[in-house]
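One protein chain omitted, others in place.
As written, the chain order gives the labels A and B, with residue 1 at the start of each chain.
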Amino acid sequence: MTAVVEPAWRGRGINWQRWRLLAIGGLLVAIVVVCAVFADLVAPYSPYDLDVASMLQGPSAAHWLGTDEVGRDVLSRAIFAARISVEVALVAVGVGLIGGTIIGILAAYFGGWIDLALMRLMELLFSFPAILLAVILLASLGTNILNAMLAIGIIFIPGFSRLARAATNGVLRQQYIDAARTIGMSDARIVVREILPNVVTPLLVEAAVAFAYAVLLESALSFLGLGAQPPEPSWGNMLNTGRGFMGQAPWLSIVPGMAMFLCVLGFNLLGDGLRDAFDPHLRE
Amino acid sequence: MSAPLLQFHNVAKDFESGLLPWTRRRVRAVDAVNIDLQPGETLGIVGESGSGKSTLLRMALRLVRPSSGEVLFDGTDLSALAGGDLKAVRRRMQAVFQDPTSSFNPRQSVGQILTAPLEVHGIGSGPTRRQQVADTLDLVGLNAGFMERYPHQLSGGQRQRVAIARAIILRPSLVVADEPTSALDVSVQAQILNLFKQTKRELGLTYLFVSHNLGVIRYVSDRVAVMRLGRIVEAGTAHEIFTNPQHDYTRALLAAVPDLAARHAAE
Partner (left out) sequence: MVRAHCRNDRPPSLAIDRLRVEIATRRGPARVIDDVSLEVWPGEIVGVIGESGSGKTMTALSLLGLMPRRARIAAGEIRLGSDTITHLPDAARRRLRGSRIAFIPQDALRALNPVLRVDLQVGEPANIHRRTPWEQAKARAVELLRAVHLREPEQRAREYPHQFSGGMQQRAMIAMGLALEPELLIADEPTTALDVTVQAQVLKLLREIRDTHGTAILFITHDLGVIAELCDWVYVMYAGAMLEQGPVGRLFAQPAHPYTQMLLRATPTVRTVQAELLSIPGQIPQPFELPAGCRFADRCPHRFGRCASEPPHLGIEDEHTARCWLLESLAASPAAAS
């Protein structure tokens, strides 16, 4: 029996120390997701409406964040761009998480040369700089959104596999795995029922942070012209066009930049918040 | 004398470490072990760390395979089994492990932990399984309310009761126990040891009981084998080993155990 120790924060109901990062990050992410899902309802204008007469206008009552070089409303474009970012991040992290988890768990569970082979393959992938790998993949597969999602997903697989493998190794040392074998459980059942639920936690935390990185990668690719193609708005390609108008219309760069900043910040805080939420030391 | 339930025929187990041929090292964890376990008896294996007793136990459960020699369960060579046959044999030999904190999946409730063996072997269905779990909990002195609880909500003694329940729910012939009371307080240990004895009587079980605690081994065992550095140095009935040890190591071991009666004479 350990001594009963009072938690450091004695808030009413919720333990704020444990939940505060999660709350802030969650709020930011929620805003981004709402923009992405309900872009049609939230955005004041369509992102494609040209109005050359009102081009390059600064923030005004009609256009809260100004207009771009062909008169499109910057605020609306930024909101619709969130959709692209969230979509790509979702698919990419999904691919990375699922692919990496499967590879990591199998490598740890079977060990031996399977482990060796898989991990060397992962290291090979890992050794490529992310952007370079994405560019190579897109160059060979074709430049479109779907391939961008796939490419980013593949970039994420080695990281998740390493995490999954380490977590699985930790679980394999526990006696309940021996107990499961003794009962007569098949390997498949052990992996699904005993191992998977116990390695999920660190992977989810990593997934939240990976979201942030995926958004950044997608923006980078769009900036290079390899991701979302015009007239699709993406924070990356908005930044790219904004470059040419830095002196005259700085808001063209600031708006997507800030949007990205808040989105990435939100996901990072969410990831940290999840880690704290799951931390047994802060538990009541 | 009927056929032995478990037999070790000249069993040895080596472990290798290191990847590259010139860094590889081989450790012989178990060496030339020959011993049988008769149905209905409790064989106590006692030894210090590094004696190989845990490896021996894992070979009995077919969690590892011997490097040489055979482990026979009811006459069948365990190494030769696979698939459905292995599963059928597994149903007849179960285990109680040492560490109450890591013996259970922390995400499963007691009910789920105890239902799993029944599911794996396709025994019963929904309601009948629930009943069987409740009955088994009753056998180990826990009421059915424990089914909803999670391992971290239980005390050490309660967890070991659940561990025993998990071991007996399939009504096996052989139960292997690996230091089941080492992490428990004295008073709780006594409860659990008595429970072991009681369940053995009620269900007609055979035990392979491994421990480093000589007092515990003396209390539960009919026969005892003393292990050192992978070998059995002495084996015999509990009475023989404890009252008239032959081997030097056994004597040294017994002499090292602190004696409760040590100070009575002095006062």
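Everything that follows uses one rule, which is that a residue touches a chain if its C-beta (ideal position, glycine included) is under 8 Å from a C-beta of that chain, and two chains touch if they have at least 3 such contacts.
From a predicted model like this one, the values you see are computed outputs, not experimental measurements.
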Using the definition of touch stated at the top, determine which of B:S68, B:Q131, B:S155 or B:Q246 touches the missing chain.
-> B:S155
From the list B:L5, B:I113, B:L193 or B:L208, which touches the chain that is not on show?
-> B:L193
Note that subunit B touches the absent chain at residues 48-49, 155-157, 185-191, 193-194, 212-216, 218-219, 239, 242, 252-264, 266-267
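Assume only the chains that are shown with their structure count from here on.
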Cα-centroid distance, subunit A relative to subunit B, in whole angstrom = 47
Parts of subunit B lying in touch with subunit A, wherever the complex brings them together = 58, 61, 63, 86-87, 90-91, 93-95, 97-99, 102-107, 116-117, 120-121, 166, 170
Listed in rising order, the residues of subunit A that touch subunit B in the complex are 173-176, 178-186, 189, 193-194, 197-198
